[in-house]
Every structure is written in C-alpha cells, then in structure tokens.
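Of the protein chains in this complex, all but one are displayed in their positions.
We just call them A, B and C in the order they show up, numbering each chain from 1.
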C-alpha cells in the first residue's frame, strides 16, 4: 500500500424512505418447493445453503409444493387459519381499545400471524416458549383464555399479572409461555438454559427462543448461540425478521451478512430460512427443528422472513420512516390470505365460509371484550388491589418491605 | 416422532487429560503453501474456505512456500526473530522475578511470540492495538522501553501507571497500545469504535482488536462483529487460539463450529485462519487484512492458531488439567525455532550467531532489570507516591475525593 | 429568548455542540433518520450528515463500547440509550471501562463520552420504561451523573457534559419532557412554554457540573431533590405551607456538598426525595452526607420519600410515584419531630 485514501464511515440505508416508491427488487424470493429437505440428523456443515435461501411451500397458485409440503391435514390447516384470524381480530380490538384510552399501550402482530400460530402447533405440551411481545399467536393457539389476555391488557381486577406488567407482557407456565420481558434478547439465553435443564434431567421437553431481527444485534443473542452450540441444547432459536426494528431497517442489525440465518453457521448450527408468511412452510420447518432437538441432535436457528405490516406499537407512526405502501409491495403477501387461498383451492374452504368465520370470530372477540370491560379497564372499573404492588417481590415479604407497605397505608 | 428417548446434556471434553498421552490426531494441519491468496478486495462470500483451513508459509524443511510467502527481506525476518527472542527473554526474567517475590503476578506469552511480533510489524505508526495481557510482543516490537515495562511490573516509583495497575497491564498511546483491561473482550468493541472514528474523521489509521479463544465466548466479541460488519469499520479482529483458557480447552468456547475463524462468516466478514507459530504466515495474513482495512474494504477476522506453552499465569499450574508433554506433541512447533531454521537454511543466520544473539539479549535484559530494581520492586525500594492513588479518577479531583485524600492524610 | 420543551432544549444543545465541534457525534437506536423515539435527535442527521448522526444496532454494550473507542480516538460521542431501563447490558463497558480508563492508563487515554437516557416514570411505562438507575452509577468512581429538571438546565448541562473530559451519565426525566409535572396527574399538563425555566437562550452556554440550584429559598426544612421530584417538592411546599428550601441537585455526582450543607445547617431539617427504589438508592448517600456534616444541627431525623422497593408497577403507577401528598406528609412529619 502506498499513500492511502481517506477512509469514510459506511452507514447502511434502506432501499426506500417516505415519498419514494417501495422497491423489493433486491429481495430474492426462490420458487415455492425449490429448497431441499434434509433429514433431521443431517450434519450442519452440509446444509449451509439453507441459510441463504427461503423455504417455501405455498406457491402463487395456492398450491402446496415441494419436499416441505404435505405435513398437515385440511382440518389442521383450517385450524391454523382460524387461529391466525383470531389473532388478527384480537389485535384489531385491542388496538382500538387503546385508542379509546382503555389501556396505556398495545402491540399487534399484523402480517406475522403465521409464524407463532404454526410454530405452536408443532410443539408438544410441556415444551416452553420464551417469546417476545409479538407472539400472541403462541398463546392463542395454545388455548389460553382470550378474556384473560384482555384482563391483562386492561390491568383490571382479574389481570393475571395483578396489574404489575405492561399490557402485552403475558405469562403462562401452563401454556408453555414464559413471562415476556421488556428487555430484548435476555430470554433467548434463558431458553437455552431451560433446554439444558431438560437434558440434564433426562426429560424430552424442548424450548423455543424468540427474537426480532433488530434484537439479534443484542449480545445475548450470541450468548445463547454459544451455550446452545457447546452443550447441544434441545432448543429451537427463532428469529422473526419482519424487516423493521421500530424505525430501523433490518440492514443495521444484519450488517454485511446476506441473511440472519447465516449468523448460525459460525456456531456449527443448522440454520434455515423460511417464508414466514406461509403457514405450511413455517409449520414444516418448525417441526423439522423441533423433532431434531427432541431427538438429541441439538439446536437449530430459524429465520422467519416476514414483514411488520403495522406500526411498531401504539406509540409509533411508521409513516415517518418508511413508505406507507411498502406493505403492499412486500413480495411474500399476507399469511391469512395465502392459507385461505390454499384451502379454497383444495375445496376445503370457501369465500362464504371464510366471511362467516370472520364474522363469528369477531363477534366472539366483542363478547370477550365486554366480559373483560365489565370488570374494568386501566382507568375505570375495578383494578387489582394496591397491596399487590408489594407482593411477589420475594417469596416472603421481608421486614423493610413490610414497613414500606405500612408507610403506603395498604 | 413417536415416543422420544430421554435427552442428555452433552459436555465437550478435550482429547486428553493429565496422565494420558497427548493426541493431536484430530487436528488437521494443511501443507505449507497450500492455501490460496485472494486479492484484498475479494468478496467475503468467495473465501469461506479460508476460515476452515490454516494458512502456512514455513514448511518442515524451513522453506517459505506458496502464495503467502516472500513478503519480508532477510533483514526484516531477522528483526522479527530478534523481537521474538527479546519477548521470550523478557518473559523468563519477569517470571523469575515474580517467583522471587519482586512482584505479585506475571503472565508470559511463551510459544505465541510470533503473533504479536509479526502483527505489529505490519502496522503503521498511528494505528492502534487493543491488546489483551498476552501481547507484550506488540509493545516490544514497537520499541517501547523494556525498562519501563519492568518498572510497571515492579510497581516502582517509575511505574508509568503510577502503581495503579496490575503488573502486565501496560498502556502506551504513543506506541499504539491501548491500556489493557482486566476484563475480557471489552476492548474488542472499543477497537471497532476507534476504527469507526478514524473513518468518521476521514483519516487512514486502522485499529486492531485482540482476544483469546476462551474470551471469544464473551458477548462483546459479537457486539464488536455486529458493529464492524454494519459500518465496515477499518479494523482487524484477531483471535489468538492458544488452545486453552486457563483450565478450559478451546472446545468449550468454540462449541460445534470447527474453527473460531468461522464465527466471522455469519457477519459477512473475511475470516482467515493462520499458523500462529509461523512468523512469515502471520505477517503475510496480517498485512493482507491491514491493507484491506486501510483501503476501505472493512474488517477481517483472523484466527491465529497456536499453543499456550506456559501456565496461564503465575497463579496457575497446568499440570492439574492437561498432560505435561502436550506442548511437545503440538504439531505447529515453536515460532522461534521455525524462523531461526528458515534463516539458517537461507544462509542468513547460523547456530553460532543465534547463540550469540540469545546471550546478548539475555544480558541486555539483566541490565534493564538491574536498572529497574535499582529504583524499586513491589515490596522494596521506592514506590509511587500514595497521592497517586487519588489522582486521575477524574480530570479534576472533585471535593468529596479531596476530602477523602485529606482523611487518608496524603 | 425562546420557550422550548425539554426535548427541544436537548436537541438545541446537541445542535450547538455539533456545530461548534466536529468531533461531536451522535448515535443510538433509532437516533439517525427518525430522530429517536422521543425525537430528541430529530433533524440532526439531515443537518450534520449520516457520519455524525446515525442509527445503531440494538446493542447497548456495543453502543457504549464503540463510543469509548471513539472517545479514546479523540471524538466526543454523545450516545443515546433508548430508555434508562435498557442501560444494564452496557453496565460493564461503563463501569469497568469508561469509568477507569483515565485512571488505569495514568491519564494516557481519556474518555470524553456522554451517555443520554430517558429515565423515571409517570407515563404508564411499567417496570421497563420507568426506572431511575442513578444510584448504580453514583457508586462508581470515575463517572459523573447528571439529571436536569427543566429545559434551561437540560441544554446547559448537556453542553457541559459533552464538553467535559470525563464520562457523563446524562439522565433525562422523561415525565418532564413536555412540562413541569408536579405529580398531580389528575390535573391538566402545564406546558414548558408557560414556565420561566422553559426559556432557553440561543447558542452556546453551559452550566457547570457539580452545582446545585436552590429552586425555592426557605427557612424551615431543606428538601433535596432532582429531576421530576423537584416540581413535586415545590408543590408539596406550597400545599403544606411549610417554608421549605428546595434544592435541585442537577448534578448527582460530583455532588454540590457546600450548597447542601449550608442549607441544612440553616434549616436543621431535611427531607430527601427520589423516584428510584429506596434501599441503597442515592437518597441513602444524601442522608449520609447530611448526617456526617450536619449532625449537630439536625433537629429531627432526616426522611426519605422514594419509590417503593418493588419494580415499577403498571396499574399502580400513582401509588408508587412519590407524589406531592407523600412529600407533604414527610414535610409535616419532619416539622413535628423533636
């Protein structure tokens, strides 16, 4: 090297910003059915290519094709469709409730419903999810009472979290749903530890970690992979790449790697990328990784490729940082529409039945909501006792906290 | 999956333990000269194979072969040899001084001298290393006064760190050597930030991060790669894989990945593996990565493969956890012996001149040591003023600290 | 002179610092194009370019760690942690590195770094958007810790922090971003443009770190407060009619010992207010300092009014928040004693 040119800092930018035309031409979508399906005990080194492609089952014609297809009966697929519709209807109600001032805050999963709904379907009772705030689909699919979810969002007297947690931070051991943390990525490591515990005890349960594209940049994402790789933990590590982390496009977290799945390769971990808006593909890939973990072959990293169709949260307005119509340009479509089209094509479903089901689910939600609101919402009706504020800091309340409770007069 | 078998926790173990015969048969050593040499602006995706091999220049016959050879003149190679000999002699003296109670603690770099010495040679003035405690070779190669290193090890009145730091935790901005931290891996991220600053300012300086195999497990190793990858930071990220992290073999940190270099692949970063006991190879690979960074092509991860021939520190006794003769079985030999053999084979050096040089260097070290000891050692002679304890906590000493200094009566 | 919100004042402070010194760089999560979730950095990327104001990956250790490297290089980074609740992943870089590099290198390397973060509750943010972690920084020597209570101070202290040659933790009481909130959450919000401390001079000025401000002179009792609690304390004084001297610390560390000691020596009584959990909070240090230097002048036990030793709850935000009612009770109690 002779005299070097001045350096300059490279700062990645998304394809387009507000006012520009959405452009996904750089986003390569392989044909449905094109990616091979290895055995679950395959050596990770032999499937590096799967980290750079996208496993897809549903093609544009609404057919399920290729080696990852044909895993679910029509009944099962229909149940999946209903679950996704429930999640969407639930989100819509609560989003409106927040706008009406009935709670402080809400986060929806619009456009990403297939991922949590299909994954939960592939789990067994006893398995444990370590979710983020955008996996309400896990809870709804596992049959957690929707009215209790609403009670929590309203922080009312029946709030299962006793008014302590933010609206969407659910918890249910019984439903294999670990208490959501407000802190990103911490739960990814805990999932690995939980899985290690299952192995230490000689059980057959597996854990699932969940993280967003943005949060993969957190150090705990890597801590999790280090431990999972070293101890062959029976865990499935899910990255939900919905393209955005609040206002930040996924390129800031991903850097120069072409995909998030490829992060797993340096840990000798099978790393797969799946069409996250394709219920059948998500189910098949999840099942593959879950079976692999349960049969002692260790961890798998899955990147679910999707798009955050809504705002980050009720505190966010995405029109400030991305084109409003980006969602319509998104090449992987809508998960509900795609599964619906598949079922209709197969003759197992129809536009009419769909419209009926939608109406029925929505009226159910209204019913639940009435039930919850009859108890209370954040600022009206009956709330949890103030005493609850002082409980469960420890198993037994120590003397200094008892004194404080006294001071508070409760 | 029908009924699953009980899981069990996999815990990796080294090839052999004390009392067993050292065995490196699983450690594959490619022939010197066998690995290709891409251009410095190569696309990272095209050189994944370099993360799984070992770049070597010196063959068993003491010849420099292959595309990475012929970078250094005989004079330069000789200088490298002398630097490595100095480091070794320095270490030996201070190790003994610690045993004699002249200081509290010491850490040598026996067997790893080529890495720091060759790397420093490839840097330019103004570049900055962010070293660990085992890169004294950087400092010695850059011409830092050895007597000052000793003054620090002795915490005497001339200790450049004023008695504040542990013996081996050197610092010298002037010599491109960032103050060593006792905390592993923190400095790796800082190196990336320093490199980003150089790019922000439009300068041409580059940074080098240093980390051990064990410490790659730390989260900050990954934080560094995330930032380096995203902003194309002009930094060289060095992993010194000396097979051991205190008593823990490298497999615990590495997990199921075949190499540490491969950790870089998921960040879209060129990731090279080099024979760390081959001065010429380390120089060539370092130069490649440094040139790449300086010409704006971004970061490189280098895994230097070596063996920690000594104890972890003076507080450690490796015979409790690894076979005593493992070092003799180590397939990559000794860096000093290998470079010496090369120079002798080329006719630029001889056994006699080597013996002479060794004696001269050792007597120089004795001289420096006398000089330093004339000032003081940890428990005798003159030490830094106690007032120093209260200085430099802040630029200006705030009132509460002044009061404490008064209370201490100094 | 313009009246500004605290957000505008902070933005103006960054703008002034960036325009005067090209070594000032600003980054953090969502800080670049969008301008931060509280919009403090809005417009800076456009004005100063992507190289000086940019989005970072979501990795707090990486944000602070890279900023340390930049500061060592010679820049003056001012980074944002999106909420103070999320600073803990960076705690090691702050405590083990930023705070100690000057000392351990004998002044060879220094870290002129400012770490901004919104803190405190009152916005129904629940346990992960409400914390006040000042105590875990105040315990660490080598750090300075600052918390402004109004737009004027916010700008002046932020500029001083950026110009300071040591690492500064800059806590922004987010409940004060838009107005001088006194804890009466049931009343309409007062905006800063109706408050004289919303007056923010144009251009450069700075408020020295380590100097408290007496917000209300009084003879009966000294109230030590900072951030949101300053207005709560003022409200409590008005409402109880007790002639309290309300001191706004502004800088938590180094502490303005003189102002505190002089005041307590005068009043003989002291109430300490903070929003953080009580045990081992910064109130304990304040109580100790007062006890140590004013013991013989104290006419009643010093009282702490603080957040309870529980996580910040969502539904019971106002039962948790140390409001004017609780502070008023403490004022009455400290006046009754002895």
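One rule holds in what follows: a contact is a pair of C-beta atoms (placed from the backbone, for glycine too) under 8 Å apart; a residue touches a chain by one contact, two chains touch by 3 or more.
Nothing here was measured: the structure is a model prediction, and the numbers come from that model.
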Contact residue for the chain not shown (choose from C:123, C:214 or C:300): C:300
Contact partner of the left-out chain, one of A:55, A:138 or A:162: A:162
Residue, one of B:28, B:366 or B:410, that touches the chain absent here: B:410
Selected residue (touches chain absent from view) among A:230, A:300 or A:377: A:230
Residues from chain B at the interface with the omitted partner, ascending: 8-9, 11, 13, 17, 104-105, 155, 159, 163-167, 169, 181-184, 214-215, 217-220, 245-248, 252-253, 255, 315-316, 320-321, 378, 383-384, 386, 388-390, 393, 400-401, 404-405, 408, 410
Footprint left on chain A by the chain that the document does not show: 128, 130, 160-162, 164-165, 169, 171-173, 178-179, 181-183, 186, 189-201, 207, 219-220, 223-224, 226-227, 230, 392-395, 398-401
Residues of chain C (touch criterion as defined above) contacting the omitted chain: 61, 85, 88-89, 91-92, 95-96, 100, 103-104, 127-128, 135-136, 138-142, 253, 276-277, 279-285, 287-288, 291-292, 295-296, 298, 300-304, 309-311
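The definition used in the following text is that only the chains that are shown with their structure count from here on.
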Distance between the centres, which are taken as Cα means, of chain B and chain A, whole angstrom: 42
Shared-contact residues (touching 2 or more other chains) in chain C: 51, 56-57, 59, 61-62
Residue numbers of chain B (touch at least two other chains): 196, 198-200, 219-220, 223, 226, 230
